[in-house]
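Here the complex is missing a single protein chain, while all its other protein chains stay put.
Here the chain labels run A, B and C in written order, and each chain numbers its own residues starting at 1.
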Amino acid sequence: MSKRRIYMDHAATTYVKPAVLEAMLPYFTENFGNPSSIHTTGQLARSAVDRAREQVAAAINALPQEIFFTGGGSESDNTALKGIAEAYAKKGNHIITTNIEHHAILHTCEWLEKNRGISVTYLDVDDKGRVTAEQVEAAIRPETILVSIMFANNEIGTIEPIAEIGAVCRKHGVLFHTDAVQAVGAVPVDVVAMNIDLLSMSAHKFYGPKGIGALYVKKGVRVPTFIHGGAQERGKRAGTENLPGIIGMGKAIELAVANMEESSKRVAALRDRLLKGILETIPDSRVNGDTEHRLPNNLNMCFRYIEGEALLLRLDLAGIEGSSGSACTSGSLDPSHVLLAIGLRPWFAAPNLGRRDDGRGRGLRACDPARNSENIARNVANI
Amino acid sequence: MSKRRIYMDHAATTYVKPAVLEAMLPYFTENFGNPSSIHTTGQLARSAVDRAREQVAAAINALPQEIFFTGGGSESDNTALKGIAEAYAKKGNHIITTNIEHHAILHTCEWLEKNRGISVTYLDVDDKGRVTAEQVEAAIRPETILVSIMFANNEIGTIEPIAEIGAVCRKHGVLFHTDAVQAVGAVPVDVVAMNIDLLSMSAHKFYGPKGIGALYVKKGVRVPTFIHGGAQERGKRAGTENLPGIIGMGKAIELAVANMEESSKRVAALRDRLLKGILETIPDSRVNGDTEHRLPNNLNMCFRYIEGEALLLRLDLAGIEGSSGSACTSGSLDPSHVLLAIGLRPWFAAPNLGRRDDGRGRGLRACDPARNSENIARNVANI
Amino acid sequence: MLYSERVMDHFEHPRNAGEIEDADGVGQVGNAKCGDIMRMYIKVDENENITDVKFKTFGCGAAIATSSMATELIKGKSIKEALKLTNSAVVEALEGLPPVKIHCSVLAEEAIKAAIDNYYQRKNGGEGVTVNDACAACEH
Partner (left out) sequence: MLYSERVMDHFEHPRNAGEIEDADGVGQVGNAKCGDIMRMYIKVDENENITDVKFKTFGCGAAIATSSMATELIKGKSIKEALKLTNSAVVEALEGLPPVKIHCSVLAEEAIKAAIDNYYQRKNGGEGVTVNDACAACEH
């Protein structure tokens, strides 16, 4: 890559922060032990895993024994939904979710409908992408075993009323899971205050490594074993622990939470300048989602008569990297289910140029909102 | 750690080789893209994943599209067994395995028996830990859908007659899975010549990183989706790819296979010197498992009247790190099911001092078999 | 990379983009739901040779590149030859397409056929544009 590139796709994945990588490095080479081994090298690894579990727990106000490390956000989502459906099958067979969830939730729900006799209610969102606690309450039935509603949407950045939904679930004695993959590290998350019973997260969304995530399961909530074998993760997920990944996740979440308020403000201000520039320069452009309840690092726009991929390719040629829809479906033909759900016709392309940064990486500093909006405008005009 | 330590627990896990870590590093920081993203950073990641998949495939004589990356050996084992049980439920409900498999196989089998109506035959091994193809053939019934037999045992290092078993399975039209977690990178594995339909591996056993593994699934063999969500791993395992992990696994397997013959010889020679030293110095000591069909890097012994953990602790204090039983069960009270299966009474402790090394790490060079056997002898005497 | 260099070249510098005011045949394929719409304009001389061709495409990079390449492949050819154009010839000329994008080449083939169809219809007194809004790849 000869040209300086501007990465605005932190919703898809982030790089690993230098401080995080530094924390991980010794665990590849020197302290590489198997945390289940009795000898010193093994026991040093064990202590490091314990410490990371505490870091992750602290970031969301959970207890260390409520954190189960997984291979990422999708695995956490799958484990939560399939696990609760299995463990609470005697109680009921109804799950409530929304129609803008990530595919890790939606496709799991479809599978549960087809293969496990689960009935799923997909709540409609409004034109900003929000559901209300009242909608959730109205959908609860005696046989409802789980409400699963994402904390923040990965395309349009809309934040759902999680605390209110949590209160409604608690009131009706229904378990509440939230896919907080986009929220953790970006906005405050408190599983106690928000009455959250299960929560999914993924380290590579907050400057941690890929291939490691966690599922929070409130003490007393039953989930069956997801991977059978050794006794790792208190018997729930067998397999030698991803030691450097766990250490990296612990460090990354600690840093993300420590800097959150300040970095959110800075990123949101830059985002708003970029938005203003684009709106002023590009006719028929508009912002999607909720401007009030929104991730500070998210920007999702549509440009009339512009097809998403074509714009992304052109922006990429100009050195600006964004996305349209979620990364997982970039290869697919279907228009984004999220944009359809908020009532957009598919020929409104919606590249997601949101980015999340702490000011130390390349994205933010390299990024001059005024120049970028012009650049984007030029490329929109070219198609 | 002030003292120079000698690590002899490579069956539990290995460190990451410098060349492997070096190959991984750019993918944490610079080439950190989401392989599903359309932009340049994403597409560079995609190419790197493709290359690693080719490296893994080549090492076992498979096609790249037959390799599915997973979170490790346990996940691969679970996916293989649960997947085949589900996909071939119409064909039958009988699985054949052995009683010395890793817990990732045994506990999955138990779960399938309890929850999915699967009937499992656990073949007995002989006093060296071997099954025969004839035993397998005799156990095959019309409703048998899968034979799952480990390539090499993780405690005693016995290598099973995989090619013969593969031939028998092919003859009877039964699918054949092998848990090759201990074998890949240590002995030649050829899925075509050996008629293997599914194969599990784990990178951290051959100097790759922890938290990444693969499942080989022969073209045409059906396995259902294991994690629902995005279209990663051809729709079988959703979730943003563990990019550095995948790169590391590719590099590690390439190195392991390239140096295999030479390094096997060197390690086996050292192992045999250590064994000789121990047998000569320690009364009532013997070697477990098969001396002919054995992993070159494995040594498993028993010392009469010596309890395993106590010996390991004492060796650890003396700077020698080994294991007794598998790492996954170090925390448990039960004596090793493998040693029970080969007819050892539990008070024959069996620390596994086997190690696998390519001569560049600390273990092998630091390790003087003569001195070590004396050291072990002294510690045995002390208990 | 997602696309070959040849595809990127035709995406960045599309050949024959635009409209022909007095076209002899106009065909349109695809639909908005599926995300791609291609419109082809052809000019045909008395010997049934295609003297000019232009396209307007709303769609992804591959849709633009296949439209561009398809017009290049039939420009100056006889209608008979143009009818022989297959989507795989377009893919080959572009040095390949990702599997999920093969449908774009089918669209390009169909757009040309729709334009030729329209040319014959007009010759027989018809007018307007031949529209085939079935989508080659999706079930929408």
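In the analysis below, a contact is a pair of C-beta atoms (placed from the backbone, for glycine too) under 8 Å apart; a residue touches a chain by one contact, two chains touch by 3 or more.
All of these numbers come straight from a predicted model, not from anything done at the bench.
Shown chains touched by the undisplayed chain in the intact complex: A, B. The residue from B:Ala89, B:Ala269 or B:Leu317 that touches the chain not shown here is B:Leu317.
Note that of B:Asp126, B:Asp190 or B:Glu307, the residue touching the chain absent from this view is B:Glu307. Chain A meets the missing chain through residues 38, 40, 43, 46-47. In the full complex, chain B touches the hidden chain at residues 305, 307-310, 313-314, 317, 331-335, 345-347.
Convention: only the chains that are shown with their structure count from here on.
Among the chains present, the centre nearest to the common Cα mean is that of A.
Chain geometry summary: the mean Cα position of chain A and that of chain C are 40 Å apart. Rounded to a whole number, the gap between the C-alpha centres of chain B and chain C is 54 angstrom.
Centre-to-centre separation between chain A and chain B, using Cα means, comes to 33 Å.
Shown for chain A are the residues that touch two or more other chains, namely 309, 313, 331-332. For chain C, residues touching at least two other chains: there are none.
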